[in-house]
Each structure stands twice: as C-alpha cells, then as structure tokens.
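Here the complex is missing a single protein chain, while all its other protein chains stay put.
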Amino acid sequence: MWSYEKRLQYPVNITTPNAKLAEVIISQYGGPDGEMGASMRYLSQRYGVPYPEIAAVLTDIGTEELAHLEMVAAIVHQLTKNLSMEEIENSGFKAYYVDHTIGIWPQAAGGIPFNACEFQSKGDLITDLFEDMAAEQKARTTYDNILRMIKDPEVCDPIRFLRQREIVHFQRFGEALRLLQEKLDSKNFYICNPEFDSNCGCNCK
Amino acid sequence: MQRPQRPFMNDMMGNFPIAMAYVPMQQAPVLYENLEEAFNRGTIFPELDKPFMGRRGRR
Partner (left out) sequence: MNQNMTEKRRMLMDINVLDFTTTELREYLDTHPNDTDAISYFHRYNNMLHQVTKEYTAKFGPIRQDMPGNCMDEWKWATSPMPWEGGAC
C-alpha cells in the first residue's frame, strides 16, 4: 500500500508564468510517454511476477513515478496559475483553458486524453521488461524535446532531474531482465511464459 | 562497493545467445562524494550521469 509524504521529490519553484511551456509539459503528465503511463504501467505489471526482486523493481520505480507525476503537475500549475486572460487567449493553451480553466487534467500536448492504450501490461515478463525499457527511453526523448524549448533555469532544473531519472530506471529494468535471463533456459528463453506456464523457469512456483 | 560474487554478473565471462538483448549489470559502483550535487544532477552514481546537450542549430 502507499503512504504520502507532503514534499516534492525535487523542488519546483517557478516564478514566471509561461503558457507555451505549460502546453507542452502537460504531455509528461498525461501523454503517451508521461509519468501517469509510467506509474500505471509498472504498478500494473507486478501482479503475475513470480520473482520478488523483479516485483520489487516494478514497485519501487512505479512508486517513484507517482512522485514525478506530482512534480510535473506542480510545474504546469506554477506555469499557469498567474497567467493573464490576454496571455491565455494569445496562446495554444486557450483550448485547454476552456475545458479545464487552469486545473490539472491528464492529456497529451496534442489533446489526446490519458488512456490505458498508452501502455501495455502483457503478462509476459520478458515482453513487459522490454516495454519498460522502451518506456524509459521514450520519456527521456520527450524530456530532451522539452529541454530544447526551455530557457528559464527555474523550469530547466526539475526537468533535467526528471530526465536523468529515466536513464537510471532504464538501467534498473535492464538489470531486472538480466536477473530473469539467469532464471530461464538460455538455450531458448522463449520456451514458455514464466508468469503463466507451470513448466517454466528454474525457480518457478 | 563490494564486487558481487555471482559469476553471471561478471560480464567479461558472460554468455550471450542471440535473439535476446542484454544490459550490462552495474558493477561495484562509486557514489558522488557530494550527495547534494548528486541530488541536483539526478543520480548518486557518476557512471549513470548522462546529461543532454542537443541543439537544433542550422541543418
């Protein structure tokens, strides 16, 4: 189960509103490669996993992604909370404003609402770990794209932190895959699904 | 950090059949001495610290 700590993992203190940045950064809240997808993906994938160390990786990284989700929301909130009506009307943010004012709602920058099609939980550990490594790279690329657009160090700072976390998480999912490979038959890793087939893995249930 | 004992973790001796991908295990990692600097950079492990420097420029 989960506890909440009334603190952001990394500080967000943005003093200058910016509608254009808010419009793109919201993609890391509810977009296809964003933190909501990341946390739901990893936390959902845990349930059939027969190896506790791999379930631990999914749990701990999935939990950290919830903290990142909170940071992204804080960034968008601080970028928009002091926008004037003219700034809103003269930016691409006006479409979002009409439906949500300056509330936080999970969508991609292009407007597609967050949905479970943006992640997979395939129920096959090899497949799910590759999904997770790909997800971390997609998130990193999204942050790279955002960083090219930012000149304000108050915004750069937390975004750079979030991007670096994706690289570390990629490494951990890669290591989880190595742990799994050790438990499977290296002559044929695909002979069975360790989450479903009873004749699978060295230490299967 | 202690060097891990399990032989599979020594990637120099590893056996890597095709039709699979492999990420090297982080081994005997060093930590940043200044943990506050590490926090600001987003990792306590210098070997995982990979900043972005891309610029569009003229193409």
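Note that the chains take the letters A and B in the order they are written out, and that residue 1 is the start of every chain.
The definition used in the following text is that a contact is a pair of C-beta atoms (placed from the backbone, for glycine too) under 8 Å apart; a residue touches a chain by one contact, two chains touch by 3 or more.
Computed from a prediction, not measured in an experiment: that's the story for all the values here.
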Contacting the left-out chain in the complete assembly, out of A:28, A:45, A:78 or A:142: A:78
Residue among A:57, A:88, A:146 or A:159 touching the omitted chain: A:57
Those residues of subunit B which, in the complete complex, touch the missing chain: 1-2, 4-6, 25-26, 29, 31, 35-36, 38-39, 43-45
Hidden partner interface residues of subunit A, rising order: 3-13, 53, 56-57, 60-61, 64, 73-74, 77-78, 168-169, 172, 175-176, 178-179
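In the analysis below, only the chains that are shown with their structure count from here on.
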Subunit A-subunit B separation of Cα centroids, rounded to whole Å: 20
Subunit B to subunit A touching residues, read off their complex: 8-9, 15, 17, 19-26, 39-43, 45, 48-52, 54-56
Touching residues on subunit A, where the partner in the complex is subunit B: 10, 130, 133, 143-144, 147-148, 157, 160-165, 167-168, 170-171, 173-175, 177-178, 181-182, 186-187, 189-190
